[in-house]
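With one protein chain removed, the remaining protein chains of the complex are shown where they sit.
Coming up: chain A.
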Amino acid sequence: MKRHLISAADLSRDDAVLILDTAEEMARVADRPIKKLPTLRGRTVVNLFFEDSTRTRISFEAAAKRLSADVINFSAKGSSVSKGESLKDTALTLEAMGADAVVIRHHASGAPHRLATSGWINGSVVNAGDGTHEHPTQALLDAFTMRRHLAGAPDGGPTHHQGGGDGTGRDLTGRRITIVGDVLHSRVARSNVHLLHTLGAEVTLVAPPTLVPIGVERWPCEVSYDLDSVVPKSDAVMMLRVQRERMNAAFFPTEREYARRYGLDGDRMARMPEHAIVMHPGPMNRGMEITAEVADSRRCTAVEQVANGVSIRMAVLYLLLGGAVLEPAAESAETKAENPNSRTEESK
């Protein structure tokens, strides 16, 4: 594994499968009465959030805490310039406090890349979403969710979730994934296109032409403007959140027209293959890109994705911070205290 996780494009197929497999092991921890591993005891993980995102922050926070890391939440809303402190000075401050990993969410595309490459800090940098660039842990948790549903059966054929461990060691070769919505402004779409392609899936983006970036022809995916023609050929349909204010910039005429042409409703869902799943990174705009009927259906994995997010982020932090051997937390407080390794770490 590399030292940072900035872009899904940086992950090889083996890296990605390793993260997914590790996440499966992490998921098993969540099934135990004590949901905690001692691996990152004494290490400090900073959640540096320049943008509000309670969901992503608590997911990383839960992941770090289940690995016994110390977690510092640093909320620095607003641009660095208007706030008066530069990203550099914030980074130097975190470095001085001894951050082993910085999980950064920033409104500016490329901010995590700058943080990782400018020599401001020595710790690992994890991109928790930068502008309209990437959100690699979201793509990983999406792939994890897809693998559980679509790559789990012994013959590699589609199946519904059959419990932890399904699909371990496998990728998503041949799976047809459709991503629908505001691709232009979506960091989730960018990361997913890279990662799913690396894992062997066939990706199709569906959006009105106004919400597809100029230059998309070089991406490893297909582009369609017609959702109805793609839905029946999809193993998974991922709906992206569409902000209502895009309408004001003339990306589409009205919410109703958007919902009619690019929203997923019960009729469209019924035309999906029987095994196919509906995904959404959240938060959902019910009535816009997805109807309540679909959002609340058995096929929609939105809630499962949230749970899987913690496992994936545990795996990423564990692998980036090189957390020794993967072993379960001690069963009781006494045995934990008797562990000579943990005592040594605590005295550091």
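Assume contacts are C-beta pairs under 8 Å (C-beta built on N, C-alpha and C of every residue); 3 or more make two chains touch, one makes a residue touch a chain; residues count from 1.
Basically, contacts and distances are computed from a predicted model.
Of the names listed as "Multiple sugar transport system ATP-binding protein", "Dihydroorotase", "ABC transporter permease" or "Sulfite reductase (NADPH) hemoprotein beta-component", the one that matches the UniProt record for the absent chain is "Dihydroorotase". The residue touching the chain not shown here, chosen from A:111, A:143, A:239 or A:295, is A:111.
Touch with the chain omitted from the figure is made, among A:54, A:86 or A:122, by A:86.
The hidden chain makes contact, of the residues A:21, A:61, A:130 or A:289, with A:130. From the set A:190, A:246 or A:313, the residue in touch with the chain omitted from the display is A:190, counting the whole complex. Counting the whole complex, the residues of chain A in touch with the unshown chain are 9, 79-81, 86-88, 106-111, 113-114, 117-118, 130-134, 187, 190, 213-219.
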